[in-house]
Structures are given as C-alpha cells and as structure tokens.
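Just one protein chain is left out here, and the rest sit where they should.
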Amino acid sequence: MRNDYDIAVVGGGLLGSAIAWGLGRIGQRVVVLDEGDVTKRASRANFALVWVQSKGLGMPAYTVWTVRASETWAQLAADLKDQTGLDVCLQRNGGFHLALSEGELEQRANTLKRLHNQVGAADYQVEVMDRDRVAAMLPAIGPEVVGGTFCPLDGHVNSLRTFRAFHTGFKAFGVDYRPEHPVTAIAQSGGEFRLATPRGEIRAGKVVLAAGNANQALAPMVGLHAPMGPTRGQIVVTERTLPFLPHPLTTIRQTDEGTVMIGDSKEDLLDDSGLDLSISTVMADRARRTFPLLGRLNVVRTWSGIRVMPKDGFPVYDQSESHPGAFVACCHSGVTLASNHAYALAPMIAAGQLDATEVGAFTGRRFAAMATTGSGYY
Amino acid sequence: MFKRLQADTRKPVGIFVDGTAVTAREGDTVSAALLASGLDVRRTTAVSGAPRLPYCMMGVCFDCLVTVDGTGNRQGCLITVREGMRIEIQKGKREIGR
Partner (left out) sequence: MSAGPTRSEYDVVVVGAGPAGLAAAATAAGAGLSTLLLDENAGPGGQVWRAIDTTPVRAPDLLGRDYWAGAGLVAEARASGAEILQGATVWGLDRNLEVAVSIGGGSRFVTARRVVLATGALERPFPIPGWTLPGVLTAGAAQTLLKSSGLVPEGRTVLAGQGPLLWLLAAQILRLGGGIDLILDTAERANWRQAWRYAPGFLFTPYFAKGLALMREVRAKVRVVSGVTALSAEGDGRVERVAYTAGGRRETVPVDTLLLHQGVVPNVNLAMAAGVKHAWDPIQLCWAPVLDETLATSVPGIAIAGDGAGIGGAPAAVVRGRIAGLAAVEALAPTAVRRGPSMETLRVARDRAERGRRFLDLLFRPSRAFRIPDGDTVVCRCEEVTARDIRDAVAIGATGPNQLKAYRRAGMGPCQGRLCGLTVTELMAEARGMTPEEIGYYRLRPPVKPITLAELADMPQSESAVRAVVR
C-alpha cells in the first residue's frame, strides 16, 4: 500500500516548519502535525536573534553549524520573499553584548576567548570594545555602559513573520499542515510509520520529530534519545518608536516595526501561563541603564516562553537504527538555525540519511556517554 | 466637532496645542479640550500613518495618544488639563527621547 505521505513532521514550530518547508521545496509529500492554539510554542515567544557570538562553548561543531546558518540566512530570506511576498526583515550588520560593569565585561571576554581556543572552532571575528568604540556605533548608550563585545556576523529577523512565511510557503509547496493533531503514539509496521492523533491515524514513509521539548517523550517511541532541560524566558516589549538602535544586542533589540524587545532571563520553570514581574523589573532596569532614553517608553506587553533546550544546550539531530526512517531534531536557537534546517537538514532527511561529517556531533547518543562518565556540559 | 454648554461655569484653563493657545475648562480631559477646540487635532498611527481621533474616551482604544509636556504617547482621554499644558499632536511613531 502506498503511504499517505512521504514524511510526517511532528511539530509545527519554527524547527518543524523550516524542515517541512525545506522538504516541500524539493518535492516531498509532507504532513505537519501540530498542537492547537494554546500550547508551549517557543516559535511564538522568542527573541528573534540570528546570533553567532558566544555559541558553542563545549562543542566546536556547534559554532561551525551556527556560522554556516548565519551565512545562508540571506538566501532563506530572499527565497521566502520570492515565494510568499513576505519580507522577514533580516538585518545582519553585527550585534553587541554590552556590559554594565568591568566585571561583566571581563567575564564576557573570557568566555569568548575560551570559545575561540577550542580545537575545531570556526574562525570568526569577535571584538571586545571599550566604551568609546561602542558609543561611536551606539550613540544612545548610557553612562554605566563600560564596553562590550561585537560580532559582525550577528543579526536579527522578524521571527513571527518568518513563522508565517514558512507556513504560507509550505502550503504553496503542497505541505499539509494539520493543527490540533497532537501525536500520542508512533509505531512502525510494514515499512511505514503510523502516528496516532485524537483526530485519527496518519501514515507516512518517514517521520521527523520536531516537537520541541515534547521530543523527550516522543523519541523513545522510535528508538531515539532526546533528553531535554527546558528553561523559562521572559520578554518585555515597548510601544513603537522611531528607529534609534542600529544593531541588535543580546538583550535588547528594536524590531522592524519599531517596538523594542527586552529579554534574556532564565529560570528553571515550566509554566508559561504566569510570569515573574520582578524579573521584568530587573530586565527593565538593565535596559534603562543601557539606554536611558528607553525609560520613557511605554511597556505594552510582557510574556514568558519555555525554551526548547536539549540537556546540554546543543542541538540534537539523529536518525534511528531500530526504526529506519525516523529522525529527531531539536535545538534552542531555531531562528538562527532555520536556514540550516531548510537547506541542509531537510535534504538529508529526504535522502533518508544524515550526513555524519556535517551533523554527526549532534547525535543523541552523546547523552548515553554523558551518563556513564557523569559529566556533561551543562 | 463638539461644542460647549452655555451654562458651563467652570474656570477657564489655558493650554497650548502645537503652540496655539486654547481655552479649556477646569476638569476637561486633554481629549475633550482638543475635540472642543475647533482645531484639526488628528494624529496619525504608528503602523500605517492613518489619521485618527479619540474613539472611546474611556482609556480603552488608545486613539487619543498625544504628546503632553514633552512626553509622547499619553492617553489624552485620561489626563486632566492643567494651566500652561503643552500638547502636541503626534504624527506616526513617537520619538524615543520624548
């Protein structure tokens, strides 16, 4: 019997969507199975950085993978624009991490040095800048800013529009998007996968698990391993204002629409229905010390989101030995890596084989090794 | 657009709208004073630049946004006029420093 679909992608967040778009683009018959309206969806809650600096301490391959994504993002933005007419507003003119004390600056510089000294790390430029050099590029900084680090590869994008562009685009490629189809069980029989959902069974030749933190539970159903350690992040957003910030920061960025997003808190909490106002206060306070003019803007929204976070912080891409045709993919920086997922990962999945030289480092089997030695990167 | 009651005996309050002197009354909200001023007080939106005037007068719609004494995006319908208040009609997005 013929399968309904070549590939079922479980999860319609940024990761599943990028993969599905990439698969649709090369002619695969794809179904995306997703949850409904109220769900933990990092794709709707993220900070939208396309970010390189500081990524990969503990895993040089991650740095290489991230630099590559940053380099192919412009192509992705152009392809999405061509296909859907939606401008995702990629801006890649370098980004900052700013420090509010000498101690913070030193700690940052040390982290970056250790990162660069790793064997096999990609060679890209990150500069430590003193206050004057920062001020020349970001005139609005306040007196407390002592300096920062700058990486010319860093940038940001309109991530909600990217999300919409993927969904608009994969529909045009004939991908079947099915929200309100949470997958509860997966079985392989007769050379195909059967995915159980409350709205009936879906059959496909291959399956890709891209269900964020839910991958932890789904992966073992097909002989895979994806241990997760999610954290909660909060974001504060202001009203729209005229452009004042020419480069994104790790914690503050101005969107193409004019709003200012302030973010990057981290708590070990999994409830995204509430938030801690005291954290919003700390973030607001630091933002105001960084750019005093921000103090006058109105805050229009705050929210919290649960980060998709593999246990050691690095992506998991793997294929099953016991269930050939089953793949798992999850990572934190789904915005940054979207181009890789669309252009690199999707073709490998279509071909039925992950390329070990490119993504071998990201296998879920590394966690088994971690458990025996008892030491991880986290 | 709106006219005052003859029997209104409240004290006059002098304000400035884009530099023009306007007489409001004690207890008026900024939006009420603007709608009674006879001036063109339409703001334009930050999204598309469409013209708008107050719609709800109860703090809900944010179509009454104005710059009051140098601070942008204040809800005119919730602020009471004060002698000497300077009001500017906003066109598009506010500037960050104000």
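Per-chain residue numbering starts at 1, and chain names A and B are given in the order in which the chains are listed.
Quick note on the criterion: a residue touches a chain if its C-beta (ideal position, glycine included) is under 8 Å from a C-beta of that chain, and two chains touch if they have at least 3 such contacts.
The model shown is predicted, which means the values in this text are computed figures rather than measured ones.
Participant: For the chain that's not shown, point to the residue among A:283, A:328 or A:345 touching it.
Facilitator: Final answer for the missing-chain contact: A:283.
Participant: Decide which residue listed in A:28, A:149 or A:265 touches the omitted chain of the complex.
Facilitator: A:265
Participant: Determine and list the subunit B residues touching the chain excluded from the picture.
Facilitator: Residues 1-10, 25, 27-29, 32-33, 35-36, 42, 45, 47-48, 50-63, 77-78, 80 of subunit B touch the chain absent from view.
Participant: Residues of subunit A in contact with the chain that isn't shown?
Facilitator: 12, 34, 36-38, 41, 43-44, 104, 160, 163-164, 167-168, 171, 177, 179-180, 236, 238-239, 257, 262, 264-267, 273-288, 294-304
By definition in this document, only the chains that are shown with their structure count from here on.
Participant: In whole angstrom, how far does the Cα centroid of subunit A sit from the Cα centroid of subunit B?
Facilitator: Inter-chain centre distance comes to 44 Å.
Participant: Please give the residue numbers of subunit A that touch subunit B in the complex, ascending.
Facilitator: Answer in residue numbers: 140, 239-242, 244, 257-258, 293-294, 296-298.
Participant: Show which residues of subunit B lie in contact with subunit A when the two form their complex.
Facilitator: 46-47, 71-73, 92-98
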